[in-house]
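Omission of a single protein chain aside, the complex is shown with its protein chains in their original locations.
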């Protein structure tokens, strides 16, 4: 598949604007499309971002310009190349210029209760539900079928994915002789500016104080944030990860897919949790953890390598 | 954040009603709010539940009354304390008295098919779908966007979370030369009284007989229960856990977040499965299992501790 650029441009002008340098490609060549490596009809007007050497073999005879990191350039000798330290940023910039239809406000097809604060700058998707007591900041975009309960406060420009549920009561139970009795969860959810929450993510209401997502945090689809948990500003959380009640994640933390963080655990600023890690103890700032139970990633790899040699 | 109590009350009257004892705090002191430890404006009228010693240091100079277990009391010397064996039960009781708006019936905005049995005592959320052949007990509460298929029978007072899907066909396939052919799933779902099902949970229909959730079971968000599985009465299942087809969980079992239970596995009454456990064999009643593959929790911890020493 291909995406036509917003405007045809010479390679030289693109490089001048977005950085990097050309190798084996004339600056006057005109680029018309971004294309994936597995297109059959690649031509001289196509720019193909190449992120893995693996795909290079499929491109042995193409006329297209390849957008590569300096490391990859050596693997595709004799080709028209645009070498750039961060090819993804070039792709992001070019795609961002392609005109797209902005989301329309569909609140006439949604349920916005009286008592919800929803500025006119907000775009509400079809069949969304915004309960009384919810407060949305300027420029928020709420997906189809999303539910925002009372007690949820969203900052500016928050994006809520299709079907995401914010502020449902947290999973708190008192176990007694008569079975489990619900602990009411009245603390709501507080979401900072520029947060993005994926499809079907759930962020539960806290008990007394709020569950918190810091400014600029990005949560992928199916992520679950338990009651009273805190995700720090700028942290990025991949799909299907889960945070148990009262867990605390610092700022700028990268969390892989399917990671689980146990209740009351603290993750330091800038830490990285590898995909599927099961974190049952605190993680220091800046550390990279993996495994179940999660340990420093190098320890985890040695453990498994040693165990297999010894068997 | 804070929650104002339903009624101002003296500490002495609260202790008389809810148990525990005072230490360093006068019984005549009046409590007005429940508050979290990280409030900036804590005052003598605040009651702060303290569940971890970690938060105590932030409270070195507060006038608030701390609600603590007897074990934690020694960590906060010289402070106004309410010692209670189960502080969470105090919080639950006080929050439960705070007036909340009861959910309204929104079935005019939902789709309740002719042929569904939905008593007038049931509260149906906006955009919910209740199919013909579904039978709901008295006092059920169905969240926004929930789907209840035909063949699902809910007991009394069942709470169905936003977006939960009950009774969709189970994932049964016959693999043949022409590809996978669906095995019809006509057994429905049977849910006992007082069950609570979280947002976006899915409970699939059984093949011939029903998939079963026993009375009083509590399922958190994103939980998946496969076809023909049985979750015993009073069992509590944390977020993102999954139960494969025909798995059987006994009564009063505690299941951590992201746990997976393989098909046909049996979990005995009162067992505990640690978060993220991957259970591929039976678990005896009363046992605590962890790990992947899941084993007794002590074995799991020794295995990992030994492996790391040896590397």
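Descriptive notes on the structure:
Read from first to last, the chains carry the letters A and B; within each, the first residue is number 1.
Everything below uses one rule, namely that contacts are C-beta pairs under 8 Å (C-beta built on N, C-alpha and C of every residue); 3 or more make two chains touch, one makes a residue touch a chain.
Please read all numbers here as calculations on a predicted model, not as lab measurements.
Within the complete assembly, B:295 is the residue of B:136, B:236 or B:295 that touches the hidden chain.
Contact residues of chain A toward the unshown chain are 1-3, 34-36, 38-39, 49, 51-52, 86, 88-89, 91-92, 95-96, 98, 100-101, 106, 109, 125-127, 143-145, 161-163, 194, 196, 198-200, 216, 218, 220-222, 234, 236, 238-240, 257-258, 275-276, 291-292, 304, 307-308, 310-311.
By the touch definition given at the top, chain B reaches the unshown chain through residues 111, 127, 129, 132, 145, 147, 150, 163, 165, 168, 171-176, 179-188, 200, 202, 204, 206-210, 222, 224, 226, 240, 242, 244, 246, 258, 260, 262, 264, 278, 280, 292-293, 295, 299, 302-303, 306-307.
Rule of thumb we're sticking to: only the chains that are shown with their structure count from here on.
Our note on geometry: chain A versus chain B, Cα centroid distance of 27 Å, whole angstroms.
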